[in-house]
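Apart from one protein chain that is not included, each protein chain of the complex appears where it belongs.
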Amino acid sequence: MEDRKPFEIQYVRSQFPALSQYVYNKPLVYFDNAATTQKPLVVIDRLKLWYELENSNIHRGVHYLSQQGTIAFETARKTVAAFLNAKETHEIIFTKGTTDSINLLASSLGRLLVNEGDSVLVTGMEHHSNFVPWQQLCLEKKANLLVAAITDSGEVDLEDYKSLLEKRPKIVSITHISNVLGTINPIEEMIRLAHEYNIPVVIDGAQSVAHQKIDVQALNCDFFAFSGHKLYAPMGVGVLYGKEKWLNAMPPYQFGGEMVNQVSIKETLFNDLPFKFEAGTPNVGAVLGLESAIHFIEMTGIEQIGLHEEQLLHYALEKLKEIDQIRFIGHPKKQAGVISFLIGNIHPFDAGMIIDKLGIAIRTGHHCAQPVMERYGIPGTMRASFAAYNTFEEIDIFVAAVKKAALMLS
Amino acid sequence: MEDRKPFEIQYVRSQFPALSQYVYNKPLVYFDNAATTQKPLVVIDRLKLWYELENSNIHRGVHYLSQQGTIAFETARKTVAAFLNAKETHEIIFTKGTTDSINLLASSLGRLLVNEGDSVLVTGMEHHSNFVPWQQLCLEKKANLLVAAITDSGEVDLEDYKSLLEKRPKIVSITHISNVLGTINPIEEMIRLAHEYNIPVVIDGAQSVAHQKIDVQALNCDFFAFSGHKLYAPMGVGVLYGKEKWLNAMPPYQFGGEMVNQVSIKETLFNDLPFKFEAGTPNVGAVLGLESAIHFIEMTGIEQIGLHEEQLLHYALEKLKEIDQIRFIGHPKKQAGVISFLIGNIHPFDAGMIIDKLGIAIRTGHHCAQPVMERYGIPGTMRASFAAYNTFEEIDIFVAAVKKAALMLS
Amino acid sequence: MTIEQTQQQIIDEFSMFDDWMDKYNFLIEMGKDCPIIDTQYKTNNYLITGCQSRVWLHASYDGNLISFSADSDAVITKGIVNLLIRVFNGHSPEEILAADTAFLDQIGLKEHLSPTRSNGLVSMVKQMKLYAQVYHLKSTQQTKHE
Partner (left out) sequence: MTIEQTQQQIIDEFSMFDDWMDKYNFLIEMGKDCPIIDTQYKTNNYLITGCQSRVWLHASYDGNLISFSADSDAVITKGIVNLLIRVFNGHSPEEILAADTAFLDQIGLKEHLSPTRSNGLVSMVKQMKLYAQVYHLKSTQQTKHE
C-alpha cells in the first residue's frame, strides 16, 4: 500500500455538488450509497449538454442530430463494454436498471431454459430484485426455487451451494456483494462450480460495479446486471451484459420500435443484438451520463476507490465497536463498504429518526432483502454504506450520532 | 379565433436552448417532433437541481433527502393525474415510455383476459409499439390479432372496426393519433362502441398528449399510455394510466424492490397501487422533469399549442402543394401536425439526405409502422411534424429545401 | 375535553420545547406510557400496514364512546400513536370522524404526515377513522332496528 498515489479526497468531493449542502442546519453526511450515489459534475453537465444541444431520437434518423446522437449512444455502449471487458460491444444491453435487467432474464432466459419440474438456484442473501423474479418464474413454470443457505457470519454456505448444484438447476443467479451484509461472495469459484454442470450464472452486480474492477471475461459469468444510479450515473439506466450465445438464443423481452426488423400483419422478424432487447426510445441522455460516470471512475481509479472504501470500512467498524451493545449483522471475511448493525434492542427505525435529525443519511429497514431479515430474526437493520467521496471525519460524526441515539433510546 | 390571446412564439422558442443552434452552418429547423421534442429550460433546470441537490433513493428511507424526494415524486404523480384528469392519483403508473407501458399491458392485462381462441383488436395504423406486443401475445396464447382496415385517405374504416368488434375481442388497443398519417382517430366513438361489448380500450397517446387536452374520464378509456420525451420532458419516463379496477385485477409485470410488501422464501405479497407496477428504483429525476414539462405546457396553454400547430399544418399543406408531383400519404379529415409525403418516385431516403444538409431535421423511413407502408405499397415517407415552438418561416425554409431536393433528384 | 381542546393542549406542551431533541425525548416518554394493547390483539389482524415499524391498534366501543389501545416495536412510533390516542380516546364515532389532524403539523411532525413516510402515521389516522366509521354505522343501524 506504501506506493499508492495519495487519494485526493477533497478533490473527489469537490466534484459532487450535493455533498456541500446542509440538512437541518448540519453538514450532510451521506452514507446511503448502497441505495444510490450522488452525481459528479461531469455527469450532470453531460445530461445538461445533451438536452441543451444534442437531444434527438436516435437510430434510423437521417438528420444531423439523430446521426450524432446515434454515434454518441453507440460509443457509450463501447465504453461500457470496455469498462466490463466484454468481448463484444453488442453483448451490452441498456435497460432501466438492475431490476429491469433481471426481470428481462427471468422472462427471456426463463422461457428458454426453465420448464415444469426444473429448478433455479439463488442464495438467501439476494435483494428482492434478484429473488422475486425467479420465485415468480418458478411459480409460473411449476419449477423449484433453490435457496443456498447463509451462515451466521453472513456468508453463502458453500457446501449447501454445492449440494444444491447437484440438483442441476437450469439457472444460477447470485449477488456479487450483499446490499445488507456487505459480503463479497466468492463468485469466481461459484461460477466455476456451476459451470462444471454447464449451468449459466447470472451475477447481480448492483453493489459491486462501483467498488471493484469487473472483468466479465475473467469472471466468465454468463450475465452481469447493474444500475447506473449506484455508479455515480443518472437514474433510469442500467446494463445487462450477456454472453453473445445466450443473448442470441433468448427470445426478446419487450416488443416495439427499434427491436424489430420487419413487421407484417402476420409476423415479425426481430433485429440483431443488441437492438433485439432494446424496444422503444432508449434513455439516451442517461446512457451518456453513464458513460461520463465511467470516465469519472476511471479518472479517479477504481482500485483507489476500492482501497479508500476499505479503509473507511475498517475505521467505521473499529469506531462502532466502542458502542455498548452494538450488534453487527454479518461479519464476513470479505466485506465491502456496507455495514448493517443494531444497538441492543433499539428498533432501527427509532434510531434512524434520530440519526437523520443529526444530518446523517443512513438507511433503516429490511433493505428489500426480507429473507435476510428472516434468517437473522430481526425486523431490520441500520445500514451505513460508503462511496469514493466519504471521509473519516464523516465516520466520526456518524458514530457520535449513533451514540446519541443509543443514549436517548435506552 | 379572433379573441384568442396572441401566441408569443418568440417567447416560447426562447425557452428551448436547442433551437438556436446551427447545423451545417444553417439555423436548425427541427421538424422531427413526432420522434422526440426538444426540452425547455424549466425541464433541464429541474433535472439539474435534482442531481445537484436533491438526489437520493426514495420510498422507505427515513433520512431527509429520501423523504423530500419521496414527497416530490408523489407530488409529480398528482400533477400527472390532474393533467390527464385521472380520478385517482394511484391510477398513474410511471414506466420508461409508451413501449414499456404497452408491453406491461400486453403481459399483465393479456394474462388476465386473453386465452386460446380469443382475440385482440388493433388498427392498421399502429406504431410497432402498439402492434408487435399484441401480435406476440396472440401468438403465445394462440389467439387472433384483428386489424381494423385503413381507408385510402388514412382513416380507420369504422364499418370494419364495428364488424371486428362483433367478434368480441378481449382487448381493443388503438392509437389516438397516427405517427405517420397524422390522423386523429375518433376515439370517443371507438371507445363507446367497444364498451357496448364491455371490452376494455387501451389508447396509445404517444402522439396526442402534447397537442390536445386529454381527459381520461371524459374519454372513458380504460388505459392511456404516453412517453415523456414526446411531451417536452426527459427521456426514460413514460406513463400508464389505468382505471383502478383493472390495475387492481391485473397481475404485476416486473418484480423487485418497492413493488413488494412481504417476501419469504415461499411466497411474496405484492404492494398496493401504484407501487405494485413500479419495480426497482424509479427514474425520479425524469419524473420531476415530466412534472416541469407539464407546467411548461400549462403555462403556454395546451389549446394555444394545438391551435398554433393546426395553423402550421394548414400552411405547410398549402405550401407543399405547390411542389410538382407531391404525394401526401394520408389526408384524413382530422389531422394533427404530422405530414407524410413523397415526391413522385424519389426515394424518401435520397430526399432526406439532401434536406438534412440544408439544416432541416425531418424523418424518413417507415416510422416504425411497417403495416402502414404495406397498406400504401411504399418503402417509406418523408415526415415533418410540428411542436409548439415551430414557425411559419421554418415551413418556408423547409418547403424550399424540399423543392431543391426534388430538383436535384429528378 | 373536546378533541380540539386536547389538540390545543398538545400544541401548548410542544411549544415549550426548544429543539427537536426535547421533542423526540418527549415522544419517547409518551411511547413508554402508551395504553398497552391486550396481547390477544397483537396479531396480524390488528397490524397497520405500510409502516417500517409494526403497529397494532385496537378499538372498543361501549355503544357511546370509543377507546383505543396500541403497541409498536418502535418507541417513537408508539409515542406518536399515543398522541393520537390521547386526542381521540373517549370520544364518539361522530366526533372522531369530524376531527382534523392539523395539530400534527403544528407540533412539527409534519414530515410524518407524508403518505409515503414509512412510520405510517397517515395509516394510523386512517385506521382510527375506519374504526369510528364502523362503529358509527353500527350505532345508526341499531337505531334503525330499534
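Residue numbering begins at 1 within each chain, and the chains themselves are lettered A, B and C in the order written.
One rule holds in what follows: a contact is a pair of C-beta atoms (placed from the backbone, for glycine too) under 8 Å apart; a residue touches a chain by one contact, two chains touch by 3 or more.
This structure is a prediction, so every number in the text was calculated from the model and none was measured.
Counting contacts over the entire complex, the absent chain touches A, B.
Among A:Arg46, A:His59 or A:Lys96, only A:His59 touches the chain that is left out of the view. Listed residues A:Glu52, A:Glu74 or A:Asp396: the one in touch with the omitted chain is A:Glu74. Although one chain is not drawn, the whole complex shows that of B:Arg13, B:Lys162 or B:His347 it is B:His347 that touches it.
Among A:Ser20, A:Asn261, A:Gln325 or A:Asn345, only A:Asn261 touches the chain left out of the display.
In the full complex, the hidden chain is touched by chain A at residues 58-62, 67, 70-71, 74, 261.
Where chain B meets the chain that is not shown, the touching residues are 24, 347, 349-350, 353-354, 357, 364-365, 379-380, 408-409.
As a convention for this text, only the chains that are shown with their structure count from here on.
The mean-CA centres of chain A and chain C are about 39 angstrom from one another, to the nearest whole unit.
Distance between chain centres (mean CA atoms), chain A to chain B: 31 Å. Chain contacts: chain C has residues 52, 118 touching two or more partner chains.
The residues of chain A that reach two or more other chains are 24, 349, 353, 364-365, listed in rising order.
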